[in-house]
Structure formats: structure tokens, C-alpha cells
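Working notes for the structure below.
Heads up, one of the protein chains got dropped from this complex, but the rest are sitting where they should.
Per-chain residue numbering starts at 1, and chain names A and B are given in the order in which the chains are listed.
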Amino acid sequence: MSQAGYMNNYLLRSSGVLLFLTLWETAPRLAWLDPYFVPPLSVVVAEIGLLLGTGDLPIHLLVSSWRGVTGLFLALLIALPLGVILGRWLTGLADALDPLLRVLSQVNPFALLPLFLLFFGIGETAKVAVVTWVTLWPILFYTITATRTVDPLQIKSAAALGVTRSQMLCKVILPAAVPTIFIGIRIGASLTFFILIAAEMLGAGSGLGWLVHNSAMNYLIPRIYAGATFIILLGFLLNRFLLYLEKSLFAWQEYPASWTTAGEIRPYVWRPGKGAAIAGAATLSVILILGACEVRKLNQEAMAGAGGSSGHAKHFGTPVESGSGGF
Amino acid sequence: MARDADVPQQIQTDAKIVVKGITSVFHLKKTRTTPAGEFIALNDINLEVRKGEFLVLVGPSGCGKSTLLDILAGLAHPTSGGVYIDGKKVTGPALDRGIVLQGYALFPWRTVRQNVEFGLEIKKVPKQERAAISDNFIHLVGLDGFADRFPHELSGGMKQRVAIARALAYDPEVLLMDEPFAAVDAQTRESLQDELLRIWEATGKTILFVTHSIEEAVFLGDRVAVLTPNPGTLREIVKIDLPRPRHNSDTRSSAEFGWIRRKIWELLQNAPSDARPHPNAVPVADAISPTAAL
Partner (left out) sequence: MPTRNIVSPWSLSRWLDRSSILLFFAVWEVAPRCGGLLETFIAPPSVVLITLWELLLSGELYGHVAISLGRAISGFTGAALIALPLGFLLGGNFTTFERIVTPVLRFLGQVNPFSLFPLFILIFGISELSKDAMIFWVCIWPILFNTITGVKGIDPLLVKSARSMGTRLLPLFFNVILPAASPGIFTGLKMGAGSAFFMLIAAEMIGASRGLGWLVWNAQINFQIPKLFAATVVISVLGMILNTLLVTVERHLLGWRDSSPHH
């Protein structure tokens, strides 16, 4: 496609988004919609700015990220070794367990949320456990499939060199399986984001889900919109980022037929190097460490504020607990 | 495996590879339509390969030639008999044998260079040396400038060259090739055959090459071992006296080439069991060069 054609297409595609945003701004201002219930875009953006400025939003973002990342890590820690073992060595056991695993994975995770709260209390453990549970299944299933379906020719040609079992695992099976495993991680991460927001709405004193829920209970309407918009944007960006990462990490994979047409120059794909890997690891560790500190601090404050009451999650209509309102 | 004790661990020989009384039997599981049974893939195969020789195993599909190659590579164990390299019994896969498979079997997540260096990593060769060695072999197979490409960016012929370079890089003395050129188009195939002969002459490796193409066998080999199926039996070893260096265009058009090809074809057709010759078959070589048959 020519440069002009590309630009044209781009304009056409973004015009819908622009129209939507314009409508959001003008409709409340022209009183087509009640501005009390639907604040215009600029008010919502200003509210997001305000929340960012006071540091509320970053803290809740950090807390939510910590819960998500910790759950994801735990799920990886369980599902990866288990998946490799079931997929590669104990295939008979994997076949025997398959029906049970399918049934367990089909259990509605929201239905299990109360069970987790029962087992782990309303502390952080329950939320992390829910996230772990939800993320576990896609990672486990994709790992089993991926390690099972490694090209036998690749295994054979490595085996012909007399590689050891660990070399086979690290140099052949894992690299071959990683792209498929990553799909499982991506699916798990998007599910996590869903369930985490819900769990925070149900039983938490902090986090993005709580922020929106709390605003709703206090009728802080621009803040509901601000929180919701922020969550929506975050989910969208997370999804985009993971897709992009998948594409760039696994650039060695064969492209769909449209890319391989003869003579066409492959578009440049960013291949992450050492720097990017270190930056990624650093970000994750910062989330883990700072998040852990923040979560501890918030929970201690909540304990002090609530005076040790067993304050379970509140339903709409129940009075708002003001103890942690200041955060 | 069960009769390993009968097979000596070491023998006295001058040959590079000795295949001694190899029999391979598969036990078939009972299915709905067939009772449990045994399938004899290889029946008492005996073979010797000299150092630096190019030996081709030719036969129709199902004659057990790939099983024999797997046994040579140490990936499969014979039911009885043994394989000896330099007089020492083969017990498992090792880096003294390189293997090139039909489907390239390149690692798609590794660049050309990383693929070539795979065996060196297993051998724990230091990084600097690895780079020098891989450069050398990438040059040998004519892929200079492609070292940092990924396999999906290469054509089929180029992939096969990478597979050959990978098998050569860790300097095995024996190269085992299992129908390596079966997946590429006819033209590429001929140029790869020329290339392989050039590489063989440059490196002096002992090559054991499996194919189902009689033409390929005759063109490449010093000797051609003809295998017939049901059960897999070594029918005859044909010596190829075509002059070297061989080139596709000249060698193939020579009268001797046609004559040897016909001889192997007849050996395969007159296989005693299932393989029936076509009733109206005219030996191709006769049509090409009637005098050659005299």
C-alpha cells in the first residue's frame, strides 16, 4: 500500500474514535445527556489528572499491579514445571488427569472467590490466590500442549548429538514451546485483569477496582468515570503490549502466508535485546517490592482504622466505611 | 538389547564402520483388525564402510533403511547384532557422528549461525572458537552473508545447507544423511548434490547416505547398497566406477551412469517377495545407450 493510501486508511480508521470522543465532550455540554450522570470528557480527563497528581491513582495502580504480578508469578511457578512434567515425561498421568483438569478449569472463578475468601481470609492472600487460580489454567494447558507438540525431528536431531536431558529441556523443548506458552500467559494476564478488578470491588480496601467501587458508593461521579476510563485504558494497553511483545519476542516464527510472498520486504520488527530484558525485569521487581511495601502499609492502616472489625466486603446500599477513606 | 551379551564390545577391523548381523524386529500391538505380531524391519544386515568412503543405501520405502540409519546414529537399538565405529561398539548417540534429516530439523528460534553452533555448544567449545568454526562452515556451504538470518527467511535448499553445516561443524568423522534432499525441488536437488560432493572432497568425511532415488544413489556413491523390503534385506552392494570429480550434467549423460542405474533398478524390481516388476517395463538404459548393455 502506498504512503498516501496508508495515511488515508489511518485517518478513516481513527475518525470513528475521534467522533466518539467529540460526542462524549459535546453531548453533556449541550445537555443532550445529563452532565450529572455523564460528565464530559474534559471533566473526566481533569479528574484523572487530579487523581494522578494527588498520588491516589499511582498507589492504587501499584497495589493492583502487585496483586496481578504476584499471582501471575505464583501461577508460573506452579504451572510451568507441572506442565513440562505432564507434557513431556508423565504423559500417561497427563492423560489420566486431563478430565479432572478440564472440569476444574471450567469452574466459574467468581464462584470460587467466596471459597478463597473463606480459606485465606479477606487479606491479600485471597486476592492473590484468585489471580493465581485463574492464570494457572491457561498457562498449564498451553504448556502441556506446547511441550507435547515439539517437532519430533528437532528432538531427534538434538538426540543424535547425545545431549543430556537437561540440555534437551533448555536448548530444544523450552525454546520450541515458549511461543505457545506465552499465548497461555497472555490469556491468563487478560483474565487476571478482569477478575482482579471484580475481586477488588468485592473485598478490598485499595486497588483500582476498589477506587471505582468506592467512588460509586460515595456518588463521586466524575471519579467513577475517571477510574473506569483509567482501567479501560490500562487493560487496552496491557493487551496491546502483550501482543506486541509476543510478536517481537518470537520474530523467528514463520509469518502467515501474506508476509512470505516473494519479493516483499519484511517490515522491521524490534527484537528485544539485553537492555530491554533488564528494563522489563527491573520494572517487575519494582512493582513487586514497592507494591509489597505499599500493600502492607495500606493493610496496617486499614486494620488500625477499622479497629480490628471483620469488615467483609460491602454491598451497594450498605454504609461506606470511612476508615480507609483517607488512604 | 536383550541379547547384548552375545555381541562383543570391540572388534578388530580396518573399516570405519562395521555393521554386523543387525536384525531389528518391531512388536506390533494388537488392534481391532490385526492380531499382535512381529514386523522384521531389518534382517541380518552386514556391511563395512571404509574411512572416507561415500556409501549410499538405496531402497523403496519400508525397506528399513531409515531404521538402519537410526541404529547407526545410536537413536535406536537393534534386536540383535551391533554397529562398530573404529572397532568400538555404538551404544548411543554421540558427537562422532553427524546426522542430517529429511525435514531440515533446524531450530527455528536460532539464526543460521546459532544453528550451526548448536553441536559446538553441546561440546562446550568456547564462544570465540565457536564463531570461527561456524564462519568457516557457513562459508563452506556457500551461505556467507546469511549467518544472522532465521530459518524462515531461507529457501528450502538454503535450509538444507544449514543442516549440513550444522552436522559438520562439530567435526564428526561420520556423516549420516537420511534422505536429506527429498523435500527440495529437482533443480535445487542437483545443485545440492554437486555441493555435497564438493564438501565431501574438501573434508574427507565418511558419508552414509540414505535415499530412495536410484539416480541420486548412483551419482553420489562410491558404492551403493541395495536394500529390499519385507523383510529388510541387503540384496547387493554395487560398486560405482564413475570417474571423480563428478558433475551433474556430465556424469548423468554418460553411458555408464545409465547402465549402473538400470542394474540397480533391476535389483530392486526382482526383489523376491512383494515387489513385483512391471510386466511391460523396458529398461531405461537400453533406450539411452544400447551398446552400454553389451
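Keep this in mind: a contact is a pair of C-beta atoms (placed from the backbone, for glycine too) under 8 Å apart; a residue touches a chain by one contact, two chains touch by 3 or more.
Values in this document were obtained by computation on a predicted structure and should not be read as measured data.
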- Message: With touch defined as in the header, list the contact partners of the absent chain among those displayed.
- Response: A
- Full-complex touch with the removed chain, picking from A:Leu153, A:Ala216, A:Leu242 or A:Leu288, is A:Ala216
- Query: Of the listed residues A:Leu169, A:Ala228, A:Leu245 or A:Leu284, which contacts the missing chain in the full complex?
  - Reply: A:Ala228
- Sites on chain A contacted by the missing partner chain, in the whole complex: 9, 12-17, 19-20, 37, 96-100, 103, 106-108, 110-115, 117-119, 193-194, 197-198, 201-202, 209, 212-213, 215-216, 219, 221, 224-225, 227-228, 231-232, 235-236, 239, 312, 315-317
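In the analysis below, only the chains that are shown with their structure count from here on.
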- Task: Round to the nearest whole Å and give the separation of the Cα centres of chain A and chain B.
- Result: 51
- Item | chain B-facing residues of chain A, complex | 151, 153-154, 156-163, 167, 171-172, 175-176, 178, 250-255, 260, 266
- Given the complex with chain A, which residues does chain B contribute to the contact? 73-75, 92-95, 97-99, 101-105, 107-111, 118-119, 121-122, 150-153, 163, 170, 176
